[in-house]
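Note that one protein chain of the assembly has been removed; the remaining protein chains are unaltered in position.
Here the chain labels run A, B, C and D in written order, and each chain numbers its own residues starting at 1.
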Amino acid sequence: MTGPRHMVHSVFAGVLFVLSAAGASSASAADRDKLLSEPGVYGTFAAFRINDEWGRLDQKVRSTQLNAFKAVVERHRDKLAIDTYLLRGLSDRADFLLRIHGAELKDSQQLLLDVLASPFGRYLSGELILNGMSKKANYVPGFPDGMKADLKAPSESGPYVAVIPIRKDADWWALPQDQRLAMMQEHTEAALPYHKTVKRKLYHSTGLDDFDFITYFETAKPDDLHSLILALSKVKEARHNRRFGHPTLLGTVTTLDQLIETLGQ
Amino acid sequence: MTGPRHMVHSVFAGVLFVLSAAGASSASAADRDKLLSEPGVYGTFAAFRINDEWGRLDQKVRSTQLNAFKAVVERHRDKLAIDTYLLRGLSDRADFLLRIHGAELKDSQQLLLDVLASPFGRYLSGELILNGMSKKANYVPGFPDGMKADLKAPSESGPYVAVIPIRKDADWWALPQDQRLAMMQEHTEAALPYHKTVKRKLYHSTGLDDFDFITYFETAKPDDLHSLILALSKVKEARHNRRFGHPTLLGTVTTLDQLIETLGQ
Amino acid sequence: MTGPRHMVHSVFAGVLFVLSAAGASSASAADRDKLLSEPGVYGTFAAFRINDEWGRLDQKVRSTQLNAFKAVVERHRDKLAIDTYLLRGLSDRADFLLRIHGAELKDSQQLLLDVLASPFGRYLSGELILNGMSKKANYVPGFPDGMKADLKAPSESGPYVAVIPIRKDADWWALPQDQRLAMMQEHTEAALPYHKTVKRKLYHSTGLDDFDFITYFETAKPDDLHSLILALSKVKEARHNRRFGHPTLLGTVTTLDQLIETLGQ
Amino acid sequence: MTGPRHMVHSVFAGVLFVLSAAGASSASAADRDKLLSEPGVYGTFAAFRINDEWGRLDQKVRSTQLNAFKAVVERHRDKLAIDTYLLRGLSDRADFLLRIHGAELKDSQQLLLDVLASPFGRYLSGELILNGMSKKANYVPGFPDGMKADLKAPSESGPYVAVIPIRKDADWWALPQDQRLAMMQEHTEAALPYHKTVKRKLYHSTGLDDFDFITYFETAKPDDLHSLILALSKVKEARHNRRFGHPTLLGTVTTLDQLIETLGQ
Partner (left out) sequence: MTGPRHMVHSVFAGVLFVLSAAGASSASAADRDKLLSEPGVYGTFAAFRINDEWGRLDQKVRSTQLNAFKAVVERHRDKLAIDTYLLRGLSDRADFLLRIHGAELKDSQQLLLDVLASPFGRYLSGELILNGMSKKANYVPGFPDGMKADLKAPSESGPYVAVIPIRKDADWWALPQDQRLAMMQEHTEAALPYHKTVKRKLYHSTGLDDFDFITYFETAKPDDLHSLILALSKVKEARHNRRFGHPTLLGTVTTLDQLIETLGQ
């Protein structure tokens, strides 16, 4: 996620972890880029809590289980783009988060079924599952050209991540498209100052879970994330948020290997 | 559910599962069709979570328990139409869902009592039970003829399923019938573009649980499900939804045998 | 509850259950009738969930515990009218429900203390307790004579039961009595078509729990229960329901012996 | 609480309980009266649930633990007025309640720390803690003299107790004092008919927990408690209750010895 991953070995508590490189069996970088950038891709956010008992298992048992968990995840990388996040220590809702992009929701479901059927999975409880999809930008085509250009500039990423699901009120959906466009232009103007330091991605989830949107943020500067959300609270469109967060998930981007090393401790 | 079921054998982890065909003791296809299409039939949705301990039982014990669970379900098929869904991996509320249609609510209750009294049942917790009934269409008789004809076209089914319970507000029920008819006609117009790809079924549940309606959707295209619910969010009738979802259950249609095979892993 | 109870013996799983008749030590039928019909009687609804562990106890241990549970209940029948309901399979809130009528709330409390102190009680968790009392009809004296006569006709009972607690809004209580009377007359007119097939009883609970009323329904026709609650949703008085249900408990009337036999399985 | 406590011995299940008298080490009756009647005293309400496992401990172990629990409570009586209530059987929130009055909140905290550090405390879960303080009457000085006199008449106590926490809305606090005075006078007029049979005490809790007030009631007549709360629901001030109850705790006054005897069963 944050640059190329290198093949390394880690010896932790006497147990060897073979750290993964983006190998031949994974979705190629090009495929991953497509899944992460194109419209019509499904995104599933699955947050898990690790049960108390797991931490009391023998270290070797835990390592074996984590390696099997890793193998399950790797096996699904040919069809899916899978990102891992550590929530523990920054969120009270769960310990870690998987973000899964795929062309078919049932592939994401199969990954999660396989994770939960693995020995480690028997110590996991699924605290939150959010489903959404990427779509072509709804309002951007109506924005001024300068704004469109600004939006094309690249954004910096990680290590901090926030996931904030949103439900709009009935009034929002009842508004005519041009009024929503005007409000979204004001929204975008308020957000632009943070475009460089906070990376955003939007998922549409109406009908796929209890929210209308899943908003995803990555940044190295949590203060800019704060300033961005504050700026977005001040525009008229914010009055149409019936639910904003609840939960707000805050965490850090982590590779699968780092996640396993952290959990293995 | 999705075409004829064939008699096959599956050997999983050394344990034989005799996969069911629609056998002589089951409700005939005709009976099932009647239960699924006629008014005055009760529908119960029961979502279960499997406790942590179960996954740690010996594989053979689990297989024996699942076979007994299957026998319980099959035994009730003479009176009930029973459909099974896998929620795990797409919903955080439960692992699987039973949808039960019957002429009497107490037959559905007896099935669930028998499931919970079976050895597998001792590892299940009932997370959600919704009760409703099918009724003659309330508003369709007042719709224009063209719309009525459109509504008779067949809809494609599965493998994705969504169950969204709805509670209307007091204003809705206080409206005169003709105003509700006009709004439901607008609602139906908004839904028609998705009639072919998203199959819908409505259950009335006022007084039988905490909701007024249970809406059931099946589709091969979750993006069309999303577009349908979004379109329905924009009509005036949507302003009278006091609660929409909470929970929204998303899952996949599965045969009982597939469900057992998945859970047995 | 549904006609006379006969003295029978049941052998289940090799364990003898002595099924109760309305015996000499119980409240006489006359006393029970008074408790169930007179004003100034307290009603307590206590819904219990049976913990997972209980189902894994040895069959004989469970039977012994259930017989002791039964003895506890029978012992209190001299002062209390105690009805039992099976919620499992129709409600997700609890497995069974006790409805207790008595002249003193502390007698009901003592019954529940004794149940919970019995061996079976150690596997029960109290999910919901609602307390109310019967009162003289508030509004009926102001109704037209014809309506009063209609309300005196008998209602059919069971086997289905629904318990729906209600909290009114502040506006309701602020209304003058004559306006509330007019609305309750409209409410009663809407309910009368279901008077024969749905038996109702009202408990006042303001100050005794978090609701204002506990409404209790018994019927053989859940579709009529549905139609009744729907009809009541359409009258002006319904706009003053701040909370209606949450939970709605749906279940079936059961004798204590049937309950024990069902739980013993 | 309900008259003098006598020194008695109770033999229960072969285990001797030495029942307490108001002994030399306790706060004198005068001190207790001051704590219960003067302004500026802190009141903490702590409701506990006893975990399932405790009920399965050996009878002697439980008796030993309860005696230790009793010793902890008695040890704190020199600084604190401690009352005990049995909620089990009348409330679903908890099994028993401690009401603690003291000059310092940290003394109440220390009592609860000591209870939870005792062997019995390891089987308790704290379900609810409410903190408040007594203050000089806010509005009474502005009431007519007749009403002031009426409020000085004694009230009868127990055995029933209700604890209802209340949160006012923002409009209430924004009202000028004279308007609040007028509304509280109407409130008091509505309450006076129940002054004799329902004893009330008010705790102010803004900033000390999530409520503004903790209202405490004691009565021998739950029907009068009901009538009182109903009467208070009808005055204008009631429209400013943003939250009323949730939870409403109903229980019975019990001595520490009775509580221990009940729990020991």
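To be clear about the criterion, contacts are C-beta pairs under 8 Å (C-beta built on N, C-alpha and C of every residue); 3 or more make two chains touch, one makes a residue touch a chain.
Keep in mind the model is a prediction, meaning the values are calculated, not measured.
Peer 1: Determine which one of A:Ala47, A:Val72, A:Leu86 or A:Ile260 touches the chain that has been left out.
Peer 2: A:Leu86
Peer 1: Thinking of the whole complex, not just what is shown, which of D:Asp95, D:Asp209 or D:Asp257 touches the missing chain?
Peer 2: Once the missing chain is taken into account, the touching residue is D:Asp209.
Peer 1: In the full complex, which residues of subunit D touch the absent chain?
Peer 2: 40, 42, 44, 46, 51, 53, 105-106, 108-113, 116-117, 121-123, 125-129, 131, 133, 170-171, 173-174, 204-210, 212
Peer 1: What does the interface between subunit A and the hidden chain look like in terms of residue numbers?
Peer 2: The missing chain touches subunit A at positions 52, 55-56, 86, 88-92, 159-160, 162, 164, 217, 222-223, 225-226, 228-230, 233-234, 236, 238-239, 241, 245-248, 250, 252, 262, 265.
Operating definition for what follows: only the chains that are shown with their structure count from here on.
Peer 1: Calculate how many whole Å lie between the centre of subunit A and the centre of subunit D, each centre taken as the average of the chain's C-alpha atoms.
Peer 2: It comes to 48 Å between the two C-alpha centres.
Peer 1: Just curious, how far off is subunit D from subunit C if you go by their C-alpha centres, in Å?
Peer 2: Chain centres of subunit C and subunit D, defined by C-alpha means, are spaced 29 Å apart.
Peer 1: List, in ascending order, every residue of subunit A touching at least 2 other chains.
Peer 2: Within subunit A, no residue contacts more than one other chain.
Peer 1: So what shape is it, when you link every pair of chains that touch: line, ring, star, complete or other?
Peer 2: Here the contact pattern is a line, an open path with two ends.
Peer 1: How do the chains pair up in terms of touching? List each pair.
Peer 2: All touching pairs, sorted by chain label, are A-B, B-C, C-D.
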